[in-house]
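Pasting a structure below so you can have a look.
Left out: one protein chain. Kept in place: all the others.
The block that comes next holds chain A.
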Amino acid sequence: MKASHKKTGRGIALYAVMILVAVIMFAPIVWIFSGGFKTLTEFTTSAKIIPEKMTLENYIYIFTQSKIGLYVRNTLLLIVGNTVGTLLSSSLVAYALARLEFRGKNVIFSIIVATMMIPNIALIIPQYIMFGKIGWLDSLLPMIVPSFFAYPYNVFLLRQYFRSIPKELDEAAIMDGCSKFQVFSRIIVPISKPTFVTIGILSSVFWWNELTQPVFYINSDKWRTLTIALMTSYMYTSGNAFVINWPSIMAASSLMIIPPMILYLTAGKHLEGGIKTSGLKG
């Protein structure tokens, strides 16, 4: 009797701690969404979650005064370019590594895995100088073109998946007179659709969020992505160059959080698996 009392007591305490943790995890997100509907004065003077004076001025500014369409277009160009590029090229490389026999295969695979360890910052200075020489700075090209040459993480993911497909399928197709490329395009690719979707979603979210590379490569307003715009175009809109317009940032942030959230909620199961196998973002 006593023991079971102790148990429920501990259970309640555990729940209380968990609720506290959940509040801490969610409160900042609620803060962002509520902040977007506040005026600058209210935002800086009160910590209320529900705004006293609900305003749409921040959203009206974003949609009518700023070049939001341009920023969305640039971000979408990065997403589409990279997703198409990496799926095309990474799947070809992954197929060769998973299915074909050729000299140097293990060495190439090891190098591909090893390149995942190289931090971006150790590559970006030379890349910056290199892209500068061919006149690609201040454009989206340095961020899109490389994806057409495969991407180690995705090669790794696809190779693991391809290896799980029974080899008998390939062999039967080759008996029927298919070439290696036909085996790839007619059998392997259609079967691997779920993995393609996962990589597509992960790549889209990555480029929706990406900041480092646009910071390095983009100077002019015309190629700004949403992440850059968040730090520049929506920061000092209060009319005073020294006052950060937090509500404007919160409104823009709310808009930036929603698309990855929707993607997650619609493709949640796919994505959880993808995150687990691919490791971390980046």
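The criterion applied here is as follows: contacts are C-beta pairs under 8 Å (C-beta built on N, C-alpha and C of every residue); 3 or more make two chains touch, one makes a residue touch a chain; residues count from 1.
Definition applied: contacts and distances are computed from a predicted model.
Enquirer: Assuming one chain is omitted from the figure, identify its UniProt name from "FAD-dependent oxidoreductase", "ATP synthase subunit a", "Sugar ABC transporter permease" or "2Fe-2S iron-sulfur cluster-binding protein".
Expert: Answer from the UniProt record of the missing subunit chain: "Sugar ABC transporter permease".
Enquirer: Looking at A:Ile79, A:Val93, A:Leu157 or A:Ile218, which residue reaches the missing chain?
Expert: Counting the whole complex, the residue in contact with the absent chain is A:Val93.
Enquirer: Among A:Thr55, A:Gln127, A:Gln160 or A:Ser238, exactly one should touch the missing chain; which is it?
Expert: Considering the complete complex, A:Gln127 is the one touching the chain left out.
Enquirer: If you put the missing chain back, which residues of chain A would it touch?
Expert: Looking at chain A, the ones touching the missing chain are residues 14, 18, 21-22, 25-26, 28-29, 31-32, 35, 44, 47, 89-90, 92-93, 95-97, 100-103, 105, 108, 111-112, 114-115, 117-127, 129-130, 146, 148-152, 155, 180, 184, 205, 208-209, 211-212, 215-216, 227, 230-231, 246, 249-250, 253, 256-257, 260-261, 264-265, 268, 272, 275-276, 279-282.
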